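Of the protein chains in this complex, all but one are displayed in their positions.
Showing chain A:
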């Protein structure tokens, strides 16, 4: 018995991590030597472990981008997988420095929960997937009147579904399940015609179906689910760093700076590129943020620009093959827009 008590006490002292709570998050992160980043417990394309156990995905790469901006090294990041219930507590209690976990930006979370969302790294929304063989000729959700719809119960998804069909004066039969696995199995077995959940999730689920090519994700999006990273309120300096790391990813894509050509681009004569990459003489953009002037170079070297991150994790370079759609840059008809870096 004695060794157990001493063991527990020993473990307790080792397990107590006392960080200097007074300094800002940037100073804390620099002192620790790594960024503690909260991710999901596994969502295809956003944060999921690969064969070696390394976290891959859009959200995970955003963590790496912030680590690269701070340290010049995208590997100085430690991931904390968090369940949906734990995520806000973990951020509030200082267990993590940054929450990058497919979290929807809402006013309640931005105000009452004490978070600051830095932007929208992925514009998601509830969509519909149908079996094209069972419902030939359907190419819009407005044609779904009378359909049996598989949906997970107790989610906002279920409420949005009811609103959408009521607003469009359509009938539907909800087929509800408690667990995601059950919904998948029921849909695959043909117990319902339509599957509804967040559109990014539909693409992941499609891969696990018996014959994915028979299934089509309809273009309609019936709810707004802007997913973005969040930080704690009350530390503007850190908030700015994370926010501008996101804008830097977008700006790099806009200017055609990629992981492959970032070194060549440093020699570019284009004043905008020079300003972004910190090669302009007497630039203070990086140091004003509290970082080095080559912060954008570091970000792009670590993960590439936003377009590369997107295509690698969820787009054409991944098994999910999600189209850019509204996540394209504003210049290409999408919603991704960054204020100028100057």
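One rule holds in what follows: a residue touches a chain if its C-beta (ideal position, glycine included) is under 8 Å from a C-beta of that chain, and two chains touch if they have at least 3 such contacts; residues count from 1.
Rule of thumb we're sticking to: contacts and distances are computed from a predicted model.
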item	value
Omitted chain, identified by the protein name its UniProt record gives, among "NADH-quinone oxidoreductase subunit A", "Septum site-determining protein MinD", "Amino acid ABC transporter permease" or "Thiamine pyrophosphate-dependent enzyme"	"Amino acid ABC transporter permease"
Sole residue of A:75, A:93 or A:316 that reaches the chain not shown, by the stated touch rule	A:93
Which residue of A:42, A:146 or A:333 touches the chain not shown here	A:42
Absent-chain interface as seen on chain A, which is shown	1, 3-4, 7-8, 10-12, 14-21, 41-45, 48-53, 56, 78, 80-83, 85-86, 89-90, 92-95, 181, 188, 204, 207-214, 318-320
